[in-house]
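Note that one protein chain is taken out, while the other chains of the complex remain in position.
For reference, chains read A, B and C in written order, and residue numbers begin at 1 within each chain.
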Amino acid sequence: MIERVKVAVVGVGNNTSALVQGLALYRQSGSLVGIRRPTIDGLGVGDIDVVAAFATSEEKVGRDLTEAIFLAPNNFPRLDCDLPRAGVPVTKGLVDASEVRRVAAALAGAEVLLYSAPSGRPETAQAYAEAAHTAGVAFINTTSDPVARHPRWIDRFEAAGLPLLGDDLASQFGTSVLHNALLRLLQERGLTLVSSYQVNLGGTEDFRNLVENPNTKKQSKLNALSDADSVEVAPLGYLPHLASQKVAHLNLEAQGWGETAVSLDVKLKVHDPSGAAGVNIDLIRIAASALRNGRGGHAAEATSLFKSPPGTAI
Amino acid sequence: MIERVKVAVVGVGNNTSALVQGLALYRQSGSLVGIRRPTIDGLGVGDIDVVAAFATSEEKVGRDLTEAIFLAPNNFPRLDCDLPRAGVPVTKGLVDASEVRRVAAALAGAEVLLYSAPSGRPETAQAYAEAAHTAGVAFINTTSDPVARHPRWIDRFEAAGLPLLGDDLASQFGTSVLHNALLRLLQERGLTLVSSYQVNLGGTEDFRNLVENPNTKKQSKLNALSDADSVEVAPLGYLPHLASQKVAHLNLEAQGWGETAVSLDVKLKVHDPSGAAGVNIDLIRIAASALRNGRGGHAAEATSLFKSPPGTAI
Amino acid sequence: MIERVKVAVVGVGNNTSALVQGLALYRQSGSLVGIRRPTIDGLGVGDIDVVAAFATSEEKVGRDLTEAIFLAPNNFPRLDCDLPRAGVPVTKGLVDASEVRRVAAALAGAEVLLYSAPSGRPETAQAYAEAAHTAGVAFINTTSDPVARHPRWIDRFEAAGLPLLGDDLASQFGTSVLHNALLRLLQERGLTLVSSYQVNLGGTEDFRNLVENPNTKKQSKLNALSDADSVEVAPLGYLPHLASQKVAHLNLEAQGWGETAVSLDVKLKVHDPSGAAGVNIDLIRIAASALRNGRGGHAAEATSLFKSPPGTAI
Partner (left out) sequence: MIERVKVAVVGVGNNTSALVQGLALYRQSGSLVGIRRPTIDGLGVGDIDVVAAFATSEEKVGRDLTEAIFLAPNNFPRLDCDLPRAGVPVTKGLVDASEVRRVAAALAGAEVLLYSAPSGRPETAQAYAEAAHTAGVAFINTTSDPVARHPRWIDRFEAAGLPLLGDDLASQFGTSVLHNALLRLLQERGLTLVSSYQVNLGGTEDFRNLVENPNTKKQSKLNALSDADSVEVAPLGYLPHLASQKVAHLNLEAQGWGETAVSLDVKLKVHDPSGAAGVNIDLIRIAASALRNGRGGHAAEATSLFKSPPGTAI
């Protein structure tokens, strides 16, 4: 029997809620619904234990992880499964680099540190990477803050035989994936794109933050599209009632033979945190497997799971 | 300067209207909008002349091809280009096999015979193939009637150094192409399909015929889908006001991580005859190129352009 | 405290399932969600008891009503409420007119008979009306079979001081209601309709029956539309996975000032049996109130709840 992976997570938001609940659900049901890779190097979906969690919210610190994931502003739904107490109280996250040692100590016993906090605080991301390095733990950076894009960090982790995966997780399924697939399909079939737009609506705290800082995200959305010149991205809409569900409206207007019109209208509904957890489950197993096999630094098989893997401009 | 391909067409319906008008449009504009392959073995989109056309409708026979394509029940729109008289009067099509010689004689000067009549009359399709063989002309069967699926026919054409391409043209862009791309995308991303449906609405004569014989088409639509078990195809709807435009509504319900719902609703609008002409333009050039290079029988590069290429069960 | 209405129902299909479960749900929750009229003549939504039920299916007869409503082919979902045993075993329904007396006897204690069987058996509908008349019970005909449209039947019930409501229940909310509202809105705003279509998809046994007999329903759908000339109704699609959910796609193309295009695309999802039960709850209370107040025959306030009220051609 394979030894379960011991993971620590930074951030007890919706993505962590989706991960923790999903682990319970799949362990109980044995189901493989929504799973991209049933096993990675022998590790199944249920072969993961969360052994530590860090958060900055006063309300979450000290609570059992299985309670903390339901506290506001989290709004990922309660999945239809039992959720036995984790016995993992949420630890106070680090506020500045002076706390690296404390965090490293708290990582004792963990093999992988999954950094799943909100984007936008590169010093914090790097302080956790430092702590992971100190503790001899693999590090996964799901945020857009640059860590794995820095050759310096990759080199340090590689030298230590520790995997470093990042940056900026690419969702299992979301607007960019869908929009790109449709743009590619039109191109592949020889249609000529005339115009295209994308509207994204959501109700999470992440969404609210992005709405308040719209240009960054809009640009990043455009970068994510293969035919950015002809695509317009409307401002994000923060609609609280959607909770963790994201709704996107896509339109593609094209021309086929004889310059006749081809038109596509799409509505997508998806839970963003599920899209993150569905990739995190693979990243954790890739990191654990690399660690156990003594492969430090970047893991090539993780490249396609990130928007800004090593090699991307910082 | 390359020599233009001389094509004869059987059937003066919407698909031929789209082909003939499109040839004029592209020649005048030099545009490549909606074109999948700008050149095939040096042959551009405009390098094609229609030199003969066969039809059974009394009203079309004897009229110039550029007039006949606008006669009822044709309802493909008039494209925004000049359409100079072709100087090609529509010839009476064959009714039974006794007329093969007459047709073969009428093919003098043609290099390719494009069989673009309605599906459902295999004897007629094969009689035209016979005429093409007699006249030393390449044959393209765009209907679902079996010709190129018969090894016997392939062998005969191959022996004569004549290309034989078929059967059952796969549209440049239509419901099946789109539905399959979406089903594949979900699978590729690890989502689990729960249910899916497809509704097709159209206003052409072809559509009306299919509606009166729905089971055949429904089954064929299902066969065309990669995940047929979970997909339901609603009855075709013949809505005259749509004319040559096809409208399709697609729905895909799936599950991602944690068995959370992912839902996709799509509306597609496209002109079916453009989808056919956009592939015929490639088939004609493939056939002409093969003929000119002395390659008879099946042409491998045409395989993906047919739903039932050689090798498919009859 | 008002005396509860005692209702007998004919037909133990999805509509009866929605009615029976809804009665339990509203009684428990006190909620008024989805309720058009909280009280009718003092009668609340929960003030109704089903005291008898008739069905022809061997499997349903003899079972408690609260079990029978979940038997195949019923597929209305289980609502989120407790459903205490009704203590009402399903009675064998009548097969021919010779059984009117047996049914009348079984109606002892009931005030209202709700006829909620499938449409298409006028003799059966009228035999149940006869039984209601014999037993001194109000009669509601929700099917399209003519009962209340017959002046003879209205006169007989009126003479006996018994309410007779019918025919052909108009759903609380469905495709016709929505399509008509949109057509009226365009007209009211001075837009000119160019074309419109409607596609209906569903998964109930009713839907399956309609699909097998499409012309009737299509015509009836058209009759239900205020601007039938410009509206096209596509064939019904029976998609089993939809279960009791109906999905409709509507399109309206119009022109405004300067003949510029206005276009509307709508997707509706709704549970048909809820649409029926939401009206039945009002009909039952109208019938009971009229009966208790000695008003026999047609009740004017029920007119708008039927597609073919008295006065409609038979």
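The definition used in the following text is that contacts are C-beta pairs under 8 Å (C-beta built on N, C-alpha and C of every residue); 3 or more make two chains touch, one makes a residue touch a chain.
Treat the numbers as computed from the prediction; the structure is a model and nothing was measured.
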- Please work out which displayed chains the absent chain touches and list them by label. A, C
- Per the whole complex, from C:K60, C:H133, C:H150 or C:H271 the residue touching the absent chain is C:H271
- Query: Of C:T134, C:S195, C:S230 or C:Q255, which residue touches the hidden chain?
  - Reply: C:Q255
- Touch rule applied to subunit C and the missing chain gives residues 18, 21-22, 25, 31-37, 77, 79-80, 172-173, 177-178, 181-182, 185-186, 189-192, 254-271, 274-275, 277-278, 281
- Query: Footprint of the hidden chain on subunit A, which residues?
  - Reply: 194-195, 197, 199, 201, 211, 232, 234-237, 239-241, 247, 249, 251, 265, 267
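What we mean here is this: only the chains that are shown with their structure count from here on.
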- What pattern do the touching chains form: line, ring, star, complete or other? line
- Compare the two sides of the subunit B and subunit C interface and say whether they are made mostly of the same residue numbers, over half shared, or of different ones. same
- Message: Quick check on subunit C: which residues sit in contact with 2+ other chains?
- Response: 265
